[in-house]
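The complex is shown incomplete by one protein chain, all other protein chains being positioned as in the whole.
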Amino acid sequence: MIEFFRKQAYLIDFTMSSLLRRKGKNFGLLLVYTLIVFMLASVMLFSHSLRKEAGIILQQSPEIIVQRLVAGRHALIPAEYIQKMGRLRGVTSKKGRLWGYFYNPVVKANYTVMAPDHLDLSTTEVIIGAGIARTIGLGIGDYFTMRSNNDTFSFQVKDIIERNSELVTTDLVLISPKAYRVITGIPEGQFTDIVLSVRNPREVRKVAEKLVQKLPDIRPVLREEILRTYDSIFAWRQGIVFVLLIGALLAFVIFAWDKASGLSAEEKREIGILKAVGWESADILHMKFWEGIIISLSAFMLGYLAAYLHVFYSSAVLFESVLKGWATLYPQFKLVPFIDGLQIATLFFFTIFPYVVATIIPIWKASVTDPDAIMR
Amino acid sequence: MFLSPAILALILVSAVISLMLILASGFAIQVLQKWNINSGSELQLNLERRTYLISTLLIWAFASELISLMLFIYNAESMSGQFVGAMCATGVLNVNEWGWPTLFLKIAIFFSGTIWLALNYLDNKGFDYPLVRVKYLLLLLIVPMVITEFYMQTRYFMEMNPDVITSCCGSLFSVDAKGVASEVSSLTPRQAIIAMYGSGLLLMLSGTWYLLRNKGGLLFSLFGLTAFITAIMSIISYISLYIYEHPHHHCPFCILKSGHDYAGYTLYIPLFLATSLALAAGTISYWKKIPSLNSSVAVYAPKLVYLALIFFNIFYILATWWVWQSNLTMESIWQ
Partner (left out) sequence: MLISLSDINKVFNQGKHNEFHAIRDISLHIEAGKVTCLKGSSGSGKTTLLSMIGCLSRPTSGRITLENKILSGLPERFLTDIRRHTFGFIFQKFNLLQGLSVLENVMLPAYPLGLNHKDLKASAQKLISHFGLDRVMNNPVEWLSGGESQRVAICRALINDPQILIADEPTANLDTRLSQEFMGLLDELRKTGKTILITSHDPIVFNSPVVDRIVEMQDGQIMES
C-alpha cells in the first residue's frame, strides 16, 4: 500500500517536471482551459446570484397579493374589498398597498415608488435608494423632485437606503401615502393591490381558493408561484446560455484531443525511454492521468477564481452591456458572494469531464508504445 | 421540460458514459472472440494492450457514474423549489414515474461497477489473465443498464411538468399511504432495528468466519447487500426520525441538508463504501481455486473483508449515535 502511494508521489513529481519542461505547449492549453472555465463559471455565478437576490426580495414580500382585474387588466382595488374578504382562517393580516413606477426622463431611469404607511414620513419627506442618490448626486437634506402630469413636487431627502445587496433597494423611492395620492391622483379608498400574510405555508392555496370564490373579479398572486417561476426562468436562461457555450466547449474538447494525441517527437521518445527502462503501460497511464489532473485542477481553480472575482468584485464588468439595458441605476451594484456545491459539480462535468474523456484514447495510444521501440 | 446546467450536465454525462461503455464493450467483444493467451502473435499483443484502454475507460465511466449519482440527488434537492408540493429531493423524484427508477439504476450501476473493477483488478494479477472472459461478459451485462439509465434519466427530465403537483416525503413516506416506500416507513422501529442489527450481526459473523477460515466470501457479499438494504430501510423507518427530531418525517434525503448537520453524509458514505467493499471481497474470494490467482486472493480478499467490516461498524456506530444523542423520545411509536 505504502509503495502505491510512494509510486504516485514519484509519478506526480516526474509529471510536474515534465510539464515545466514543456512550458509553451502546456501554457497554451492551460490558458484556453482556464478561459472555458472562466466563461462558464461567470455565467453560472452571475445568473445564480441574480436568482438568489430575487429570492431574497420575494422572501420579504407577502404570501398573497390580491389584484383586481377589470376587463382582464390590472385595476385599482377599492378598500372595502378588505372587509368583503371577511375573516379567513390562517390569514394574520390584510393590508392595502400603494405603489407604482415612475419614469424620470432626465436620467432615463425607472423608479419604484412605494407609499408604506408604517414609516411615519411627512408629506414633504422622501427616502431614496442608494442608486438614485448616486445617479442624481443627492445627499440627506437635499431636495428630490418628481413631476406628475403638470405639477412638480419637491421632497426633502430624509434618508438613503444602504444595503449590502443593493439590487433590492437601489431604485426605491419611499413617500407618504398622502403625497402619493396627490401625485398620482389615486383617490382615498383605492389601493394598488391588497396583500395578505398567511402564517402556515400549507394554507396559502386554500386561502387563495376561498378568495376567488368570494370575490370573482380578483386575482390572487402567490409568492411561492412567483418564486417558482423565477427559479425556472433563471435555470432556463442559464441553460440556454450553456447550450450556446457548448459550441465553445466542443472546440475545447477537439483542442484537448489534438493536444493529447499530437505528441511531439520528443515526448514520444521520452515515453519510449521510460518504457524501455522498466515503466509499465499502466505507469505511463497513471503519469498521464496525473498530468491531466494537474492541468485540469489548475485551470479549474484559476478559472473559477477569476470568475468569482469578476462577478462579485468587479460587478461582472463583462456582462455590463447586458446590465446596461436593464437599468441605468445599477452602475455599482454588488452581488453577495457565495459558493454552491451543485454548481461546482455541474461545472466540473462541463469542463474536467470532457477534457478527461477527450484525452483517454490519445493517452492510451501513447502508453502502449513498444518498449523496444527506442532500440530500433 | 427543464433546461438547467445541472440537468444538461447529467444528460451529457450519461450519454458520454453510455458511449464509453459501448466503445469498451466493442473492444471487449473483439477480445472475447480472438483472445488466445498462449499465442505470441502481434494480434494477441494488441488485444492485451487494448485491455488497458478498456480498463481506463471503465474506471473513468464508473467514477463519473458515482459523481453523477451525487449530482442527481443534489439537483433534485435544488429543484424542489420549482414544483408545487416538493420540499426536498423526494418530491422532485416523484414528479414523474422515471425519477425513482433512475436513482435505483444509478446505485445499481455503481455497485456493478465496483464488482467489475474488483474483478478487473484481480484478473490483472494473474499472469494468464484467467478472468478475461468472465469480466468482459459481465461488462456486456452492465452496458444495457447504463443505456437504460440514460434513457430513463432523459425521459425523467424531458417529461418534468412544472404544473404537476407532486407529493413529497411527508406523504410518500407516511405510514398511512400505500406502496413500497410507505411500507418501509411503517415498519415499526422494533422490526427495523431487529432487521438492521440482525443483518449486521450475520455480516460480522460471516466476515469473521472468512477471516479465520477463508470460507464463505460470497455469503459475506450477500450479507453485505442485505445489510445495505436493511440499513436504508432503517434510515427511512426510524433513524431519520431521530435526526429530524420529528416523529413523522421519514425522508432519506433531507438528512443530507445543512440544517441536520449533514448527518446523511456520515451515514451514506460509510454505508456505500462498506457495501462496495463487501461486494468486491466476495467477488474476489470466489476465484481462489484458480492457480494463478490463488496467492492474490489470499492477499486481497481478507483485506477487503476487513475494511468492509470496519466501515460497516462505523456506519452502525454512527447510526446508533445519531439515535442516541437525539432529543426525540418516541414512546408512542414504541408499543
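Should a chain be cited, it is by its letter among A and B, assigned in written order, with residues numbered from 1 in that chain.
Just so it is clear, a residue touches a chain if its C-beta (ideal position, glycine included) is under 8 Å from a C-beta of that chain, and two chains touch if they have at least 3 such contacts.
Here the structure is a predicted model, which is why all the values come from computation and not from measurement.
Colleague: Thinking of the complex as a whole, which visible chains are touched by the chain that is not shown?
Modeller: A, B
Colleague: So which of A:Val182, A:Leu263 or A:Ala282 would be touching the chain we can't see?
Modeller: A:Ala282
Colleague: Could you tell me which of B:Ile29, B:Leu45, B:Ala108 or B:Leu201 touches the chain that is not displayed?
Modeller: The missing chain is touched by B:Leu45.
Colleague: Determine and list the chain A residues touching the chain excluded from the picture.
Modeller: Here the touching residues of chain A are 2-7, 9-11, 14, 17-18, 21, 266, 269-270, 272-274, 276-283, 370-372, 374-376.
Colleague: Which chain B residues would touch the chain omitted from the figure, given the whole complex?
Modeller: Missing-chain contacts on chain B: residues 37-38, 40-43, 45, 48-49, 124, 127-129.
The criterion applied here is as follows: only the chains that are shown with their structure count from here on.
Colleague: Whole-Å distance, chain A centre to chain B centre, using C-alpha means?
Modeller: Chain centres of chain A and chain B, defined by C-alpha means, are spaced 34 Å apart.
Colleague: Which positions of chain B touch chain A when the two form their complex?
Modeller: 2-10, 12-13, 16, 20, 49, 52-53, 56-57, 60, 64, 67-68, 70-71, 74-75, 77-79, 81-84, 162
Colleague: Provide the residue numbers of chain A that touch chain B in the complex, in ascending order.
Modeller: 44, 224, 227-228, 231-232, 235-236, 238-240, 242-243, 281-282, 285, 341-343, 345-346, 348-350, 353-354, 356-357, 360-361, 363-364, 367-368
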